[in-house]
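Yeah, one chain of the complex is gone here, protein chain that is, but the others are all in their spots.
Let's look at chain A:
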Amino acid sequence: MTVFRILLVLACCICLAGIVRRFSRRHKETAFAPAGHNHEKSSPSGRSFATALADILLLRRTARTSMYRWVMHTLILIGFTGLLVFHALDDIIGYPFIPGYESTLDPWQWLRNLFGGMALAGIVLAAARRMGNARLKTFSRRQDWLLLAVIGGIMISGFLLEASKIISPNVFNRMTESYFLPEDENDIPALQAFWSAHNGVIFTPPASTDATLIAKGEELSANNCNYCHSPTASAFLSRALATAIGPAAPALNAANADLGLWYLHIVLAFAALALMPYGKFLHPVATPVNLAVRGGSHSARPPLETTAARKVGLEACTRCGECSLHCSVAPAFAAIGNADILPSEKLVSLRGYATGTLSEHETDAFAEGSRICTECLRCTQICPSGINLQDLWLSSKKSLKHRELDGPNTTIRQCNAMQWAEVLSAQGKSRFEQIKGDGLADRAESFWGCVQCTTCTSVCPVVAVSEAPAKDLDLTPQQIMNLLRMGLKDQTLAARMVWSCTTCYKCQEHCPQNIQVADILFELRQIATERMKERKLTACPLPAATSGRFSAAPLPPETKKPEGGKA
């Protein structure tokens, strides 16, 4: 038993260290900005103890989106909890508190098989789900498979252990030596005959099948064994397994397989204990806490206000992937391939962003995923763990914006149009442009009809609110068309007119020559974005010019303070 003790202490130490490490991880203060939707009326949050309990114990939130997942997770929850209480902790709960408790007596022996069978069935369903769904499979990470492997391994090794003990004459001998005093020389063979015939022990050479001897053995068993042992038939799964491995019994018995399996079983169980504070192994603790905190809310309310509340949310993810399977912008992920577009993956990066451990490249991916999110609330409504994802996204997006990490629209305004023209033309066309071939802006025929009549400029509402368009906007729409006509596309890519086009399509609607002015401006933004992305330009590489930086453009007098509180 010393090995057991050593392993237990070791597992506890690793577990404790992990807990300390996980909860001492500090969030950078800049990682979250207050969500600040103060215009919203606060609605009743529906906080209630009963709701939280239904969410935690009955997994009600899981049932709403997928019955398959509900069945799967309910099997694991009941099975695993049952084993934990009535088997793993029997020194603490079973023996002291249940009169006459013995692990090999019914109903405990039977229950252990039932719970183990439920948990294993759930694990199989979970693995099949991850294998069967193409998208889920692509973003399943090592920890997802590890958790299934460890828990599944505990169940399988447990059943194998029990089965190997059922068939083992060594175990039989150990028991009779410790607890049985034979009165005559036939007692042991009689007991062997009965246990072989009725309880599945496989002796080499085989025990006698003589009916009178078995009857004697039954009597001896009733007087000496039954107070501690129910028939092994009630361990219905292990007994079936024992029958199945019967042909290999002599070899297994000779190799003391039960001892090896015992080590495997406890090593896996202690591994689960040691890993508990790491990754999704923590979810059996963090998720119920989060569900209790959220009190059954399916919206972004109540908003998260404290770092502690955010931390609980960040830790509560079970990586079930439901949010990503239903995400509104999942098609963008399919087209672009950045996993951070999907909420379950973005949450992993957000943890890194919050603790300041993302590399520059990872930060870009996280920023792109955050930017593409449309804040549609669906992930928050769906999340079976009740994580207030919406609030996490809203506040981290604000933080990204504040740090000027929110994408091309911000980056392009860090230098002036001339500087960017130099930078963006330096390496010619992007791969994307080359593959796609000539677009509207490249084709001379797009502008053949342009007579430079300036209609596009005169109907443009953006030009109209500027006092000095040439200065504020770099170029007017008609000037952009003229440059494109002359093949000077790169000179237009960063013009403020291009980036501050409000996409109202008046220019295009009013053009007497049917030139697709607004569509061309869209294309210019797409081209500049592609070039910046391909060349990893997430900040202006040139020293920002003191004049001509977009945001420094003169404002119409009455709008000098764009930010501020409510009027």
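By our rule, contacts are C-beta pairs under 8 Å (C-beta built on N, C-alpha and C of every residue); 3 or more make two chains touch, one makes a residue touch a chain; residues count from 1.
Assume contacts and distances are computed from a predicted model.
One chain of this complex is left out of the view, and of "Cysteine-rich domain-containing protein", "Acyl carrier protein", "Two-component system chemotaxis response regulator CheY" or "3-oxoacyl-ACP synthase", the protein name its UniProt record gives is "Cysteine-rich domain-containing protein". Touch with the chain omitted from the figure is made, among A:N409, A:S425 or A:Q513, by A:N409. Check A:A334, A:A444, A:A470 or A:L488 against the missing chain and you find that the one touching it is A:A334. Residue in contact with the omitted chain (choice from A:R64, A:R141 or A:R378): A:R378. Checked against the full complex, the one of A:N170, A:S500 or A:Q513 touching the unshown chain is A:S500.
Listed residues A:K401, A:K429, A:R485 or A:R535: the one in touch with the omitted chain is A:K401. Where chain A meets the omitted chain, the residues involved are 39, 134, 299-300, 326-332, 334-336, 372, 374-378, 381, 390, 401, 407-409, 436-437, 461-462, 464-466, 496, 499-500, 502-506, 508-509, 518, 522-523, 525-526, 529, 550, 553, 555-556, 558-559, 561-567.
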